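Data block below; observations after.
Of the protein chains in this complex, one is absent; all others appear in place.
Read from first to last, the chains carry the letters A and B; within each, the first residue is number 1.
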Amino acid sequence: MGDFFTLVDWAVEDAGFWGRLIGVVAVWAVPITVWVSVVGLFSIWLERKVSAHIQCRLGPMEVGPHGALQTLADGIKLLAKEDIIPQGADRFLFALAPILSFVGSFVVFAVVPFGPHLIIADLNLGIYFLAAIGSIEAIGVIAAGWASNNKWSVFGAVRAATQVVSYEIPLSLSLVTIACLAGTLSTIGIVESQAGWIWNWFLFRNPFMVISFLIFYIASLAECKRAPFDLPEAESELVSGFHTEYSGMRFAIFFLAEYAAMYVVSAMGAVLFLGGWYTGIEPLDSWLTTSPVLGNVVGALAIITKAFFLVFVQMWLRWTLPRIRLDQMMYLCFKVLVPVGMVVFMAAAFWQGVFGAPDLGGLGSKFGLAWFVVVVVGTTLWVKKTIRRTKGYASANFLEHQARLGHDVGVS
Amino acid sequence: MNEHTGIAVALVLAGVIAGGMVWLASILGKKNPTPGKLAPFECGNEPIALPTGRLAIKFYMTAILFILFDVELVFLYPWAVLYRDLGVLGLTEMFIFLGVLLVGFVYAWDNGALEWK
Partner (left out) sequence: MEFETIVFYALAVATVIPAFGVMMAKDIVRVAFWLLASLSGVAGLFIMLDADFLGVTQVLVYIGGILVLILFGIMMTHRDPVLVSADDDRRRSPFTGLLVSLMTFGALMGVILGTGWNVSGGLANGKLSGEPTAAPLGKALLTDYVLPFEIVSVLLLVVLCGAAYIARRGKDEEASNA
């Protein structure tokens, strides 16, 4: 594994069972636990700030600078809350459900590389494992809904399970496309085959990968039950869906699991499509690989930045888009994403076969730069056009709204 | 094996953390259960039992479809890993595999198996 895990390798080889266990816990488990907690707390804070600013509010401001410690305070408050298990609930399953949910999103952290050596488990089957573990969360959600002895919970749970298992298919289709380009399932291997300039990233590797990335992103939104796919916890129809009966710490664990899952799918998006720990500047990357410490630090910064950018987009979408209906959700999955995903998969495989991969030489390497330019220019033009089209409308609306507010206050 | 140990440790750890947090909360929190508090939430009404056999068959159909595509994808993963070595032969074999499935997909679509009604 390399330098970072020398300590573990030593513990594993020479120290017997207990030494091995302690080594594993000290070097792998403690940092990852701290990291998951920090990511969870930070993401929750970020969501509150993002939603606030989108709605012209400030959000939490009192606890810590800009309310940064608000989530921690809330967590401590939740610890002191009464532990309520509703009457008639299946107590065992009720207790098991949040734990299953949390395990489902926590374990995925094990296969996310934060740097060339910063990974808990570089499985040969990294992304296949990712696809498999997603389904554990569906089971946790069903357990929660079923055990609660509440109809809103059951409806929410069934919706959630249907959604999670359905969107696993487009998600897996884009994972397979990546595996086909990289020739490996290991997350480390996938990042390594995106080395070099930014157009070597899988997002720009061939014309179809942008579509594949969109499929991955939409499917991962649905897997996390994020808006516009938040039908399992639709407040206006299902009270709070599968966790209606959960309160206090048990609810907090569902909440933490959701935010950890948001972060981890975004980090996987960065690993699969956006070059993982690479900065995309070829000379810088090759210089960084000469120094293990610096390489890992800069790599971790790069991947965390990319992941939090994707998390931010998730939040942006949540506070922008309305919730979709159940039939629209199924339509999107089975009639749009699955067929498109299959075609993209076949087309990407075909492209790879004809033009070859950049790291194997061939025409593919010359294509990357051109396609990168097309994608960047196209996106910029589209964003500019959208801003131009909506700017006047939005500001006019806002002014009108302000004026009406002022008027109302004046009258009363 | 190191890799699998890592996964196992992460699994156990996640369970311990989540379980520990719940346990801690149940110790620290006060206990004051009242019948109203313990009743399942029903928008303030008296809770009524769930209707029998109320889960529509369409959810079951979705699960069947999922398993189907899932099994298909299981075969795609090893192929994808090998694709670079196999070349044209592998591509042909996979296109036949997917082509047969595509026929079924079109048939199911045509028959409304993918409709949500």
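Simple rule for what comes next: a contact is a pair of C-beta atoms (placed from the backbone, for glycine too) under 8 Å apart; a residue touches a chain by one contact, two chains touch by 3 or more.
If you're wondering where the values come from, they're calculated on a predicted model, not measured in any experiment.
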Checklist outcome for this item: Among listed residues A:Leu125, A:Leu214 or A:Ala300, the absent chain is touched only by A:Leu125
Next on the checklist: I'm checking contacts with the chain that's been left out. Which of A:Phe102, A:Trp146 or A:Phe367 qualifies?
Outcome noted: A:Trp146
Next on the checklist: Given that one chain is not shown, which residue among A:Val50, A:Val108, A:Ile133 or A:Ile253 touches it?
Outcome noted: A:Ile133
Item to check | On subunit B, residues whose C-beta touches the chain left out of the figure | outcome: 1-4, 8, 49-50, 52-53, 55-57, 59-61, 63-68, 70-72, 74-75, 77-79, 81-82, 86, 89-90, 93, 96-98, 100-101, 103-105, 107-108, 110-113, 115, 117
Item to check | Sites on subunit A contacted by the missing partner chain, in the whole complex | outcome: 17, 20, 88, 90, 92-93, 96, 123-125, 128-129, 131-136, 138-139, 142-143, 146, 149, 154, 158, 161, 165, 168, 185
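Here is the rule we go by: only the chains that are shown with their structure count from here on.
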Next on the checklist: Residue numbers of subunit B touching subunit A in their complex, please.
Outcome noted: 2-7, 9-11, 13-15, 17-19, 21-22, 24-26, 28-33, 35, 37-43, 47, 50, 55, 59, 62-63, 65-66, 69-70, 73, 76-77, 79-84, 87-88, 91, 94-95, 98, 102, 105, 109, 114, 116-117
Checklist entry - Of all residues in subunit A, which touch subunit B in the complex? => result 1, 8-9, 12, 20, 24-25, 28-29, 32-33, 78-89, 95, 98-99, 102-103, 106-107, 109-110, 120-124, 128-129, 131, 148-152, 154, 158, 161-162, 165-166, 168-169, 172-173, 176-177, 179-180, 183-185, 239, 244-245, 248-250, 252-253, 326-327, 330-331, 334-335, 338-339, 342, 345-346, 349-350, 352-353, 357, 360
